[in-house]
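With one protein chain held back, the other chains of the complex are shown just where they sit.
In this document, chain identifiers A and B correspond to the written order of the chains, with residue numbering beginning at 1 in each.
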Amino acid sequence: MELNDQIRINAPRAQVFKALNDPEILRQAIPGCEELNALSPTEFAATVAAKIGPLSAKFKGSVALADIVTPVSYTLSGEGKGGPAGFAKVRASVALAEDGAATLLSYTVQADIGGKLGQLGGALVDRTAQKLAGEFFEKFNRLVAPASEPAAVAPSAAPAPTTRLPIWWIAAAAMAAILAWYLLHASRT
Amino acid sequence: MKTISVTINGEAYVETVPVRMLLVDFIREKCGLTGTHVSCTYEGVCGACTVQLNGEAIKSCMMLAAQADGHRVTTVEGLANGEELTPLQKAFKAHHGLQCGFCTPGILMNMTEFLQKNPRPTDDEIRRGLVGNLCRCTGYVHIVDAVRAAANSAT
Partner (left out) sequence: MAAIPQDSKDWMGARLERKEDLRLITGHGKYVADIVLPGMLHAAFVRSDHAHAKIKRIDTTEAAALPGVVAVFTGDEFKDHCKSMRQPVLLPNLPAKYPLYYALAIDKVKFHGDPVAVIIARDKYVAEDAAELVVVDYAELPVVLDPEAALEPGAVRVHDDEADNEMFSMTFTGGATIEEQDKNAAEVEKIFQSADVVVKERFRVHRTGTTPMETRGVLAEWSPSDGLTVYNTTQRPHIDRLAFADILDIPAEKVRVIAPRDMGGGFGLKAPFYRESIVIAYAARKLKRPVRWIESRYEGLMNIGQERGQVNDLEVAATKDGKLLALRNRGVADCGTGQIGVYWGFVMPFLGAVEMPNAYTWNAGDVRLKVAFTNKACLTPSRAFGHFPTRFAIERAVDMVARKCSLEPADLRRKNLVPKLPYTSVTGEYYDSGDFLKVWDSLMVKADLPAFRREQATARAAGRYLGIGFGCGVELSGVASELMVPMENQPGYGAATVRLDPRGKAFIFGGDAPGGQGHETTISQIVAATFGISPEDTVITTGDTGTTPFGSGTIGARMGSYFASAVRKACDELKEKITHVLAHDLGVRATVEEFAFTNGEVIYARDPAKRKGFREIVERIIMFPVNLPEGEVGGLESTAFFEAAKPMICFNADCCVVEVDITNGNFKIQRWVTSEDVGNVINPMIVDGQMHGAIVQGLSNAIFEEFIYNEQGQQLTADFEHYKLATAADVPTIEITYASTPCPHTPLGTRGIGEGRPSAVSGALCNALCDALSLFNIEITELPIRPNVLWKKLQAAGAVTK
C-alpha cells in the first residue's frame, strides 16, 4: 500500500516542524491515540485504539526515526501489531517546504500489510487510510494554524522534551485507518 | 442476549440468542434445520445460505437472527407441500440440476422467487439471476435446464 500527498498547513515551517514534534498535539490529532512513550531518543511506542460502534481494539506500534534534517525532512520506519487482525510495517518520509507564510508538507508512506488486514483488498485499505489521514491533517491544521482557532491547544505544560519525537503519526494514522476498516468490515473466520 | 420469535416454515421458534448470532447459524444450530448451508466465510457471495424472508430471497449469513425477530422465514425444508414437490424441485430432479447438492437449497430458494417475478425468463436472464449462487459441480447447464423447464411447466 502506498500513500502520498501534499498538504498545505497555514503556519510557518518552523512552527509546523515544532508541532510535528509536540506529543500533545500529536496525541490529539491522531484518531484513537491513547499512549505515546519514548523508548529511546529515536524509538517510540504507541497504542492506538480504534472505536467503531460498540467495538474497540488496541493496535500496538513502535517506530524508529532516521535521516533527520531539521526543519526540512524525516524518514521513519515502524511496525504495528493488531493481534488477530494482522500487522503492518510502515516506511514513511516527510518533507516540509516553505510556501510564503505557510508550509507545504509532502509525505510518502509505504506499508506492507499482513494477516487479515492484508486480505481485505488494497483499494479498500487505501481509501480508508486516505480518509483517516485526511482527518488527522484536518485536526492538525486546526491545532497548528493560529488564526482560525483562538482556543488552539497550547503546548503542554510539561517541559518540552529535548529529544526529538519522530513523525510516526503517519504510520499510526495508517495503522489506525487499516484497523478501523477491518473492524468496520470484520468478518468471522 | 435477546429473546426472539421467528416463524420458520410456518412454525414459531422462540429462542434466546446472542445478539451477534447470524440468521443462518440460528436456522441451522438453534432450530436444527440443516438444509440451509454455509459455503463462504459469511461474505454473502456464494448463496448457499439463501432463504426467503417474508417471501423475498435473502442471504441468511448477511443478517443477524435478531433482525428476523417477528418475521417469516422459509427454508428449503418448507418448499414442498408435504410429499408434493414444487414444479421447480421436480424439474431439478428431472433435469439432474444437482450433483453434490450443497448449493442446491440456496438455488431453489433464489429461483423460486425469481420465477415468481420472471415467469417466462430467457436463458440469459436465468443465468444472470443465478450469479448470486455459486456451483462447482454442475457447470450450471442442467440448473438452467431445470429452471427453464419449471418455467415452461407453469405456462
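Structural remarks
Keep this in mind: contacts are C-beta pairs under 8 Å (C-beta built on N, C-alpha and C of every residue); 3 or more make two chains touch, one makes a residue touch a chain.
Keep in mind it's a predicted model, so treat the numbers as computed, not measured.
Taking the complete complex into account, the chain left out of view touches A, B.
Across the entire complex, the residue among B:6, B:23 or B:46 in touch with the chain not shown is B:46. Among the residues B:23, B:53 or B:79, only B:79 touches the chain that is left out of the figure. Of the candidate positions B:33, B:65 or B:151, contact with the unshown chain belongs to B:33.
If you put the hidden chain back, the residue from A:12, A:115 or A:134 that touches it is A:115.
Residues of subunit B in contact with the chain left out of this view: 18, 20-21, 25, 28-29, 33-41, 43, 45-46, 48, 75-77, 79-80, 85, 89, 92-96, 98-105, 108, 123-124, 126-128, 130-144.
Where subunit A meets the chain that is not shown, the touching residues are 83-84, 86-87, 112-115, 118-119, 121, 187-189.
Definition applied: only the chains that are shown with their structure count from here on.
Centre-to-centre spacing of subunit A and subunit B amounts to 47 Å, using the average Cα coordinate of each chain.
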